[in-house]
Every structure is written in C-alpha cells, then in structure tokens.
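Quick one: this structure, given as structure tokens, is what I'll be asking you about.
Note that one protein chain is taken out, while the other chains of the complex remain in position.
Going by the order they are written in, the chains are A, B, C, D and E; count residues from 1 in each one.
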Amino acid sequence: MTNRFFKTSIAGGLASLLMAAAAVAQETAAEAPAAAAEAAATTMDKGDTAFMMISSVLVLFMILPGLALFYGGLVRAKNMLSVLMQCMMITAVVIVIWVVYGYSFAFGGSTSPWWGGTAKLFLGGVTMASEAATFTPGVVIPEYVFIVFQMTFACITPALIVGAFVERIKFSAVIAFVILWVTFAYFPIAHMVWDANGYLFGLGALDFAGGTVVHINAGIAALVAAIMIGKREGLGRDIMAPHSMTFTMVGASILWVGWFGFNAGSNLEANGGAALAMINTFTATAGAIIAWAAIEAVLRGKASMLGAASGLVAGLVAVTPAAGTIGPVGAIVLGAIASATCYLFVSKVKNSFGYDDSLDVFGIHGVGGIVGAIGTGIFSAASLGGIKGDDYSIAGQTMIQIQAVLVTIVWCAIVSVVALLIVKAVFGLRVSKEAESTGLDLTSHGEAAYHS
Amino acid sequence: MTNRFFKTSIAGGLASLLMAAAAVAQETAAEAPAAAAEAAATTMDKGDTAFMMISSVLVLFMILPGLALFYGGLVRAKNMLSVLMQCMMITAVVIVIWVVYGYSFAFGGSTSPWWGGTAKLFLGGVTMASEAATFTPGVVIPEYVFIVFQMTFACITPALIVGAFVERIKFSAVIAFVILWVTFAYFPIAHMVWDANGYLFGLGALDFAGGTVVHINAGIAALVAAIMIGKREGLGRDIMAPHSMTFTMVGASILWVGWFGFNAGSNLEANGGAALAMINTFTATAGAIIAWAAIEAVLRGKASMLGAASGLVAGLVAVTPAAGTIGPVGAIVLGAIASATCYLFVSKVKNSFGYDDSLDVFGIHGVGGIVGAIGTGIFSAASLGGIKGDDYSIAGQTMIQIQAVLVTIVWCAIVSVVALLIVKAVFGLRVSKEAESTGLDLTSHGEAAYHS
Amino acid sequence: MTNRFFKTSIAGGLASLLMAAAAVAQETAAEAPAAAAEAAATTMDKGDTAFMMISSVLVLFMILPGLALFYGGLVRAKNMLSVLMQCMMITAVVIVIWVVYGYSFAFGGSTSPWWGGTAKLFLGGVTMASEAATFTPGVVIPEYVFIVFQMTFACITPALIVGAFVERIKFSAVIAFVILWVTFAYFPIAHMVWDANGYLFGLGALDFAGGTVVHINAGIAALVAAIMIGKREGLGRDIMAPHSMTFTMVGASILWVGWFGFNAGSNLEANGGAALAMINTFTATAGAIIAWAAIEAVLRGKASMLGAASGLVAGLVAVTPAAGTIGPVGAIVLGAIASATCYLFVSKVKNSFGYDDSLDVFGIHGVGGIVGAIGTGIFSAASLGGIKGDDYSIAGQTMIQIQAVLVTIVWCAIVSVVALLIVKAVFGLRVSKEAESTGLDLTSHGEAAYHS
Amino acid sequence: MKIVMAVIKPFKLDEVREALTSIGIEGLTVTEVKGYGRQKGHTEIYRGAEYAVAFLPKLKIEVAVASSMADKAVEAIATAAKTGQIGDGKIFVFAIEHVVRIRTGETNADAL
Amino acid sequence: MKIVMAVIKPFKLDEVREALTSIGIEGLTVTEVKGYGRQKGHTEIYRGAEYAVAFLPKLKIEVAVASSMADKAVEAIATAAKTGQIGDGKIFVFAIEHVVRIRTGETNADAL
Partner (left out) sequence: MKIVMAVIKPFKLDEVREALTSIGIEGLTVTEVKGYGRQKGHTEIYRGAEYAVAFLPKLKIEVAVASSMADKAVEAIATAAKTGQIGDGKIFVFAIEHVVRIRTGETNADAL
C-alpha cells in the first residue's frame, strides 16, 4: 500500500521536477559568466582533461559492474538481482540528485565550512567553457569534468553501504535511505573534507582520494544499518555461502582496475603526482593481498580466494587517503597492516558482536578506512618514504587525522540513525519473512537471475 | 553442403585476398605524401590522441564482451555461445572489411554525397604521419586514430542487429548478411551523415555520435530481419527466460562504461565539448533508468532489474545523437522520455504485432534512436538547456532531424530486405527445427557453454 | 608440514622485509637528484602521461580479471578458484618483488648486457619528479609511470604460465616457482631486450611490446613445466570440458581490450606510432580470429567459439613484437598465419606428444610468439607495408629475430628446469591424487566457487 | 497406489503435464537427469580435446496415483511424450505402500 | 526393507536430517527437484514476455530403512518438514528387495 503510493508519487514528482529543471538550468546559465571570468590566467591541458574523463569512467566501472558483482557474488543466487538492481538504481538516483542539488551542496562555492550552498542547483551557470581549479595554481580542467568525476564518488559511496543489509532490505527502503543519506551525510562531509572552505580541510586533514568521505563514511553507515535492520533469517543455521565466488573475484578485480581512476584521478592532473598515487595503488594492494593470504595460510593452513580478494579491497581502502603523499614501499606496509587489521576484525572480532554486516562493509571499509586515515598521518613522513619533509610532524598530523575520523564517525552515525528511523516509519526496512525465504529477486523484482 | 562450400571458398578467397593486400597497401603508400602535405598549419595534441585511442578501446569493449554478454545473458543457455560467437566474428570480419574498403567507402574523400569512393582502399596512402581533422579548425589527430575510432563504430552497428534473430539463425547467414549490410547500408549512411560532403550532413542534421547511423540503422535492420526470418519455435509456449540476468546486467554496465568512448570520443578532442557529451551520457542514462523502473513500479508493483538495464540502454541510445548539443538537465528529461517510450513499445505495442524481435533491438535501438534524433532537435535549444542559441529554430531543426530519420529508415530497410533475400537464396536463413531445439551451441559450433 | 613451515616463514620474513624497506627507500632517496639532473632539456607531455597511466591500468585489467577468466573458464568448476587465486597472488607477489628488486634488476641502469644492477633496489632515488626517457629524444614521462607500466608486464608474464599446470599444482609451488622464475628468467631477459645496454637490444632485435620477453618466455616455461609436472589424472579418460566458455570468452575479450595498453602503450607516447600499434592490434587479431574459424569450418564443418577466442589470443601474441613496425594489412596476414600455425599445433601436433600443457600456453604463446618474432622481421619491410625502408634487409633482420628467439628459449628453458627442480625438492609440485580428484578449490583454498 | 515414473525429452514437459491434468492428476515431481540408451550422443571439441558425450539431458517425472489410475496415467504420458524419434524415453510403474501429505497428515488416497 | 521417499520444502532439509538422525537413521540421499501441485507458482516478466512458472523448487529425500523403522521415519519426516502451509510436500513408502553397501559388499540390514 504505502509502497505503491510512494512509487506513484515518486514517479509523478519526478516528472514535474524534470520538466521544471531544464528551464531553471537555462535561467541560471544567463548569470554564469562570472564563474568563467577568472579564466584569463589559467591554462587547460588536454592531457589532464583526457585523464580525468577516463578516470571518471573508471570510477563508474567500479560500481557497475565492479561493486555490484563483488557484492552480488557473495549473496545467495535468489538475491543476486536485488543486489545488482540496488547498485544500479543508487547510481542512477544519485546522478540525478547530484545534478539537481548535490554538486551545489558539496561544491557550490559557499564559504560555509559545512556545505556548499545553493548557487549551483541544477548545475546553474556551468557551461562547456567553465573551469575548475586543480591543485596546481593556474592549471584548470573543464568544470563539467570535475562535476562528473565527483559525481561518480557520490554514487559509489552509498552503493558501498548496500553490503550491510543485502538479502533482507526493502527496495524502496534502500532508495529512500540513500536519498536522505547522501543529502545529509555525503554532501556535507565531502564539502568539509575537500572544499577549501571545508571544516576538516581547514584543520589540515589529509584525505587524498576519500578515505573519510567515502570509506569511513560508508563503513559507519553500514554498521548502523546492520544493527538497526537486524540479522538475516537463518544466520548461523543455514548455509549462506557465496553463490558465485567467480563474480566476486571479477568484481574485486574491477574494483582494483577502476580504483586507479579513483586514486590517481584525485590528483586532477596527469603528472608525477598522479603517477605516485597510481604506483601506491598498486603496491598497497599487493601488500594487502599477500598479508591476508599469508595470515590465512598460517592460521588456517589454507589461503582462500575470498581472503585474497578481501585483502585486495582492504588495501585499496587504506591507500585511498594516503595515495598522494606516501611512498610505494610505505604503501606496501600500510596495505599489509590494514589487511591484517581487517582480517582480524572480520574473522575474529566481528563474530563476538551480534550484528549482521553481511558483506563486511564496516569490517573492510570502515576499519580499513580508519587504518588508512591514521596511516596517512604516519607514512606521509619523508622519513618513512612519504613526500612530507622538514616541518612535518607525524604526531601532529596523526592527531588531525584522528580528529577528522571522529568527526566523520559522529556525523555519519547520527545521520544514518535518523535516516533509518524515518525510512522505517515511512516504508519499513525489511521484507516479510516469507519474501526473505523465497528471495528478493522474485519477491521484489519479479525475476530470477538464472534459468537453463 | 552449400554451407560447407561457402566456408571453403571464404577461407580460400580470404587467403588470396590477404596476400594481395599487403602489396597493394605498399604501392598506394608511395602516392601518399599529398595527404600529409597540408600539415603545415595543423596542431596535434597528445591529449587528444590519448583520449581518442582510449575512446576507441572503450567502444571495442562495448562489443566484446559488453554487447555479447548483454545479449548472451538474455538467451537460453543452449544458445549462449552462438551469440558470443556471432558478436566476435562480426567484429573480426568488419575490421578486415573496414581496412580493405570500408574506410574508403565511408571516408575515402570523394565529393559524392552517397559514398567515400575508392581512394583509400587498403588504407592506401595512410601512414603514421597522416592526419585527420577534428571539429576545431587546425586541430588534428593521427589519421590511424580516426580510422580505428570509426572502425569500432562500424563493428558495433551490425553486432547490434544480432539480437533480432538469435536462437535460430544460421551462422553462415549472419556473416554473409553482415558483409552485405555494412557494405550497402552502414558505409553509405555513415558517409551521408558524418562526411562533410554527405547528403544528410549537407541538410544540417545533428547526429553527434551516431543515433541515425548506428542505432536507427541497426534497429530497422533488426525489424526487417525479425519479420523475414520468423519467430523462434515455441515462442509463447516455452519458457524462454534469460539464462543469466547477471551477464545481461554486466553487459549493460559495460555498454554504459564503453559508451563514454562512443559519445565523448565523438567530440574528437579532449575538451569541454567532450566533457559535455560525457556528463550527458551520465545524466540521460540515469534519467532513463529511473523512468523505466518508476513506470514498472507503478504499473506492475515491482521494478525489475531487466527493466532498469533496458532503460539504461534506451537512455544511452537516445542521448547518442544529442550528447554534444544538449544540457545535462535536458538530458535527464530526454533519457526519461526515451525510456518511457521504449517501455511502452516493448511491453505493450510489440506484443500486438506478430514478429519476434527477440531481444528488442528495434524496440530499444530503433525506437530510442528515433526519440533521440527528434529530441536532439528539441533539447539542443538554449531555451531548454542546449548549446544552440539565437538563430536556432527548434521546429526547423526537428524537421531536418525527421527527414534524416526517414532517409535512414528507407535506405536501411531496402538494403536489409535485399540482403536477406540474397542470403536466404544462397545459404538459407534458419537452422533446422531439430537444431533449433537442441540449441545452436552444439549444432552450429560443436560446443556447450557450461559443464560442471 | 614443510608447507606450513614455509608459509609461516614467508609471512614472518615478509613482515621484517617490509619494515626495513620503507627506511631503505628513504635513504636512497637522498642520493637521487642525479637522476633528475638531466631534466634541463626534456619535455613532458601530460597527454603521454595520461596515456601511459591508462595503458598500465589496461595491462592490469588483462590479468585481473582477463587472463584469470580466460584460463578459469577452461578448467573444471572444482578448480576455478585455484586458477583465479594463482593469477591474483602472482600479480601481488610480483608487484612487491618489482618494487624491491625487480625494477632494479631489469632497468636499474647498469651497463651490463645481462641485468640492470642494484642501483634502484626499493625504487631508491625515484621521486615524483624523476623522469624516464621515451623513444623520442628529449621527450620524457614520469619515471613512476614507466615503473608501473613495466611492472604490469612483469606480472602478466608468469601469470601466463599458469595455464600449463592448472588443476594439479600445489599453490605453494606456483608462488615459489614464480619468484625464482621472474628473478632469473624474466628480469634478465627484459633487460637484454629492452634496455639500451641489453644483449639482444644490442643485436638489433625488434621486439616492440614483448614477443620474446613475455610470450616466448612464458610459452617455453609452460612447456617445461607441463613436461616436468606431468599430466592431469584422468586425462584422455574423463571429460575435462571447460566449465564456462562464457568466462573464457569474457577473458579473451578483456585480453584484447587490455592488449591495446600493452601494445600501443609500448610506444610510450600518444602519437602516430601508438596509433599504428593500435590499429595493428585490431587488424592482426581480426585476421587471426577469421583464420582459425575458417580453418575449423573447413576441416570440422563447424567454427567453434573457443577456436575464435584462441585465434584472437594467437593474433595478439603474434602482433606484439611487430605492432610498431608493420602495416595494418600486413598485420592481418601475420595474424592469420600465426593463427593457422597455432591451430595446427594445438589440435594436431600437440596430441602426438605426450605432455599436458593443459590450456595450451606453449601452443599459443610459445608458437604464436615465435611466428610473431620471425614475422616481425618480414612484415616490417616497407615492401610489405611496414615502416622499415631503404637499407632494411628482411633476411638480415629475420636472422637477428631468430637469434633472439633462440637465446630466449635456451635461457628460459634452463632457468625453468632448475627452478622447478628446486621447488620440487622443497615443496613438491603436485597435490595428492585425492586432492586432485576432489579439486583444488576445496583442498587448497577451502572454498567452492559456486553454490545456489 | 502406484508411482508412475517416466523419463522423457525435456521439451515435452508441458505437454505431459497438460495430459495428466486433463485426466485429473494434479501433482507431480520432476527431476533433471541424464539418460544413456540407444539415442546416440554428440561430440564436443575443445581445441585438441575431443569428448564423446554419451549422456543426454532428459527429465524424469514421478507421479503418485491411485492404482486404478495408473494405466490411464501411463497412457496419457506415453501419448504426450511421443515424438516417434529415438530417445523418447520410458515409463516405469511400481507399487507404493503408503502416502502421507505432510501439511495435513492425511494418508494414502486422501494424500494424493 | 523400505525406501521412504519424501518431497519437501528446500529450507526444511536440515531439520529433517536432524529428525532422522535423532531416531538413529544416519544415511540419506537428496535430489533437487521441481514440484507441481496445489501450491501455486509465480509469474516472471522479462520486458514484454510473461512466464507463469508452475514448477517450484523442492527437495526429494530418499531414505532406505529396515521395515520396522519405516513408520518412525515417516513420522519424523512429517513432523520436521511441516509448516502447515500449502506445498509442504508428500511422503511415499515402497518396498525394496535388496540392498548392498558397495564398499564392503554387505547386504540388506547390514548395508543400511
């Protein structure tokens, strides 16, 4: 009932929204030239533009089909499509939101430390000629490229959360939660960390490619959601083994491949800095894969494929905030440490709590993200192979990193709790027990993933 | 029998063809300098070259494995390999044809409005130093890059048609049909639309990345083929559900990812124009995904994964001709409209006709392409967020768009009918009923897709 | 027992190794400026940097998931994860080795014809500002980019060998063998072929993207390994059909897509030379696909999907050394010849020997690589469409090519035999018969690839 | 009571089910099986490896019926599953002593 | 000796196995099957194509027991597999004449 109604009104609302939008965009365009006025002293290099466009594509690739397969392979066959669908629909919804108000809320140019304001609703004022700054003074890229690149980050972050509540969540609840969550958690935190006026930026927190904004953020939301939504029926009794480890491995591989867009792309220019981020994204991940497999080999006598893939992701998460400031050897160490910590968490610590973070979003993105954020403070030091020399204080920076982590955790946790309470009240969070037993593919989407 | 003979002669012919070719290429190379002579005033930017090379790779990725999986997932397991094989073999055959005469027929430099002539058979005269123009006067890219980029378009278009006649077509018939069809439909229409001397180009039709050349063209051919080849045995009686929706989703995702090469690459330069095409390729698709899912949620109570994936493709198709000239908000609207139209067509209108366009090539590429072509006329207007200002007439341009669509439809339909009649006479179009029942994998290719 | 011990000590050793490493890297960094001193006269283009970074990503994509799926699809379901795991772990281990000593051994700057020396252990001295030369005097790219690009080559080569001994090898044996093999076969041969001081470079051997270094090298190692490790239990009796031809096709497609990074990237600059390598990587592959399929159609009456995919890889292998110096039409012919030779070898010749090179690594990479190396000598001639004019002697160059092939074969064979003997003595090469019958996934990794 | 167990060609399932429904039999259980018999299999080739596949996909149908219905059921299946081509399959009939419907605990005739 | 053959809902397998173990039955064979009966199936839609799926996934369990144990086994299964909802399935019992344990060659009672 409610559900039906919701869908109808969404569809209706969407239509009118969209119709209005084209007009608004046009109006604001008239006021735009200001933004482009400062163009005089800037240079734009097609190499940067090319690099950033491809990087954006790589981040989309991480979600579809990367993350979707990584997660989808880990669930039972009867829930496969629901996972794929959630990832796809989240991406689509966040893209539209990003254009409508997300970009403005995050990077709208306001001087507030908490959000970007409303100046760029509907991308008002942005044209083909608009420019966005890079980290090198005077070097710019087309603003559309910056918008697109950041858009893919906004899409992947909520998609990561999906792993916490697969196999039991209502489809409408996922979408509603994501809309609230990106609005009140993602956009503000992105602004705080990456905008020059942002609160955490001001503190001096290092977060090259989004360790706090993306991974800790998603990890905390996942933990909250797993606790509030509750365990899957039959957890601990039924065999819930991954229906296709092959898909999970393919997904993990694509995540790695795409992550170069994520990390190296965060440099905004195709130069030695991007190259450093790239090599670190190779070496940290390699260190992490080896670490997880080595620990399993020692403790269990067998190194598992899922372990290696989990280490892979843990390494990528950990190197995300650090990629631009640490050295390639330090990255191996950081990756290995993060991997070992995540291993410990997901296979030992987690089981002693009662929650069902089904695909270990918190255990890998949250825990790995925290290790990475702190490790960034440490391994960025020149004495440990990083690029921060002379007046760099490991202790000082590390305290700032911890502060940034804590702010993110608190902010995100509060938004997540409130958002889930609202969604629960309006739509309910879980499908019926019967639907859960039959599987979400048939009951929520009317399809089955496999036939002969 | 015939079949055997055909294959033998193909193989034999191919060998002699190839032997002769290397020599020819060499001869014509001697006459080449003329082409490069005009180089004086041109500039080539490595950023453009890099961008266009990667874009070309992305378009290949769309076909293999993108389209192959998108289509393959939708057929029954017993026909999986036949679909993969058709996509792969079409790609290979069209690449060779493109080098031998396709590029020349389409872009050989003749002043005819209908074809490019024979000046560049075997890529005669093209060297590493040859240049091809972009849309910015004086800015060039290596001609080999242009050749490769356009080659991937020539490959994907006939591969799209495959969806119309899967599960029953003879393998030899597919290949023969494609050879005829690209020669008499694709190359001429590509010339007409994209060459400065081309007929539709002259009319002023807007087709940024190939809405008419690629999608309407393939869609019409598919419709003709579906009608002429007839329905699958057991249609309406047997369960013909997709054997792997997962592969279909992966294919759709890869199509999206690769389509950035297709659309943004069509700008030929890595600049703000490419960025506009890129953001539109994000937002139109997002709008289309949401629209299809919202309609299904309202009408059926459930939003399906296949619906979202179908919307995704419909959105991409629609934005293809429009990507370079509309705005990102207008793109959302255009995508949503195209998606809704395609939904209506494939789930309501189509069933009232009797043909079996098995994977809805016409329903999505044809219908979506037409909506996109007309929508380009509308949403390119500055008043609707597009880049065409002042003296732009929505009505006038839309009339031209419609004219281009009609020319394409008529030309393509005629070529398709004739080509199919020839192929039918020479090889026959369908496999035997028994082979169809056993499946094409075993009967046409001697393999099975899955074992334990 | 041994196994357990090995793993423990690996894990322990790794930890201390890594801890030491960050420090070392830092020290050597102090002595670095020399390397960057020559920067005065150099130019770096962001287009090149962007292109080479994406190319590196494409090569990683070839391995994970490309090669892993290509190989994995061909084994029985019970061994799927073992193949995926081997590919992933080899990649991770070689990345770490590359940073620690591999890059130095191959490109450390020593004037020895046999290896690169120890000057760049732990990438000592390399910073964001370090530059690496391209083939155009004065044009440089960031050294990190060169390191990363070459690193991916070092990773894929040993991963190729996996196909020779799947379904029966011990996991510890794979890793130990790879460590020895890259150290004593890959790094030296890479130095010999690609370093300006290298022995085969000095001879004047043409190997654009690694025909000898990568493919012949891997092919010979595979042949040696297949012979020394012995046949799979039940070969010739049990049905060992590919468990998922779909994955194999996806893997082959990804190999093709990624190979553009491999071949065009080997040009180190985004210019007409890269474009030539790219078009050849299209056309040779197309010629090879058609050739294999045509031969099968004639000889068996059916063209198989696996045949087309095998031809695809054979064509890519053959064009690898030739991509930068032959013409696009010559490439079609070269691809077709290589494909036909490989077909003959794997379906006729191989069966008359008794070894079990399970996935035809030698039959395709070895044989195709040899055809390619020799064909490079031939088709590079301007008279056959290549770029080598005037004073180029086909016979002379071809003799040099053969010499390079022979050196590679002998060196690689010796290293492979010795390495395998050592590994056999320390860990043993094969799992128990019972484990082989149950499958490596459960017995070596404690997992199963598929559940419902 | 009897169980009528039939091995049939897969694509005949719907026709067989309809035939049974039309004589009032409303329950059956189907299993995917592989059959070996006179119908010869096929050969698959993967590069140099050639496999003779002797087992063909079939469906096994099990229908529990009152003894009096057994002949009718056999006839219905035989008619519906017949193509006249080799490999059409076989029907086996055997006695069962006891039937229980789990949901209700009903037994024998009531449970069918 | 008898074979007790039951068609049950898939998620009931573990409970049924435990119930059998608790009465001393330590062996059984399980087959994935599709069942058609009173429980109605579902509809799947793929774009314009709508399929009524009438066959539902079930598990078939076969347990060979001494004749004296048959009733207890039936009861154990019936109790464990029951949800009270339509589609719980059925139990069939039939006689077997001979049993052999392949490993040892033991026969009949010793083979169970």
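Rule of thumb we're sticking to: a contact is a pair of C-beta atoms (placed from the backbone, for glycine too) under 8 Å apart; a residue touches a chain by one contact, two chains touch by 3 or more.
Keep in mind that what you see is a predicted model, and the values were worked out from it rather than measured.
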item	value
In the full complex, displayed partners of the excluded chain	A, C, D, E
Candidate in contact with the missing chain, chosen from A:Asp45, A:Glu131, A:Glu167 or A:Asp360	A:Asp360
Which residue of E:Leu28, E:Leu56 or E:Ala70 touches the chain not shown here	E:Leu28
Residue, one of D:Arg17, D:Arg47 or D:Lys60, that touches the chain absent here	D:Lys60
Contacts of chain E with the absent chain, listed as residue ranges	3, 17, 26-32, 64, 94-103, 105, 111
Contacts of chain A with the absent chain, listed as residue ranges	74, 239-242, 300, 304, 306-307, 310, 346-348, 350-351, 360, 363
Footprint left on chain D by the chain that the document does not show	2, 6-8, 31-38, 54-55, 58, 60, 70, 74, 77-78, 81-95
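Rule of thumb we're sticking to: only the chains that are shown with their structure count from here on.
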item	value
Chains partitioned by contact, chain D not counted	one piece
Intersection of contact partners for chain D and chain E	B
Centroid spacing, where centroids are CA-atom means, of chain C and chain E in whole angstrom	52
In chain B, residues with contacts to at least two other chains	45-48, 50-51, 54, 239, 241-242, 244, 300, 304, 306, 446-448
Shared interface positions of chain E, touching two or more other chains	44-46
Pairs of chains satisfying the touch condition	A-B, A-C, A-E, B-C, B-D, B-E, C-D, D-E
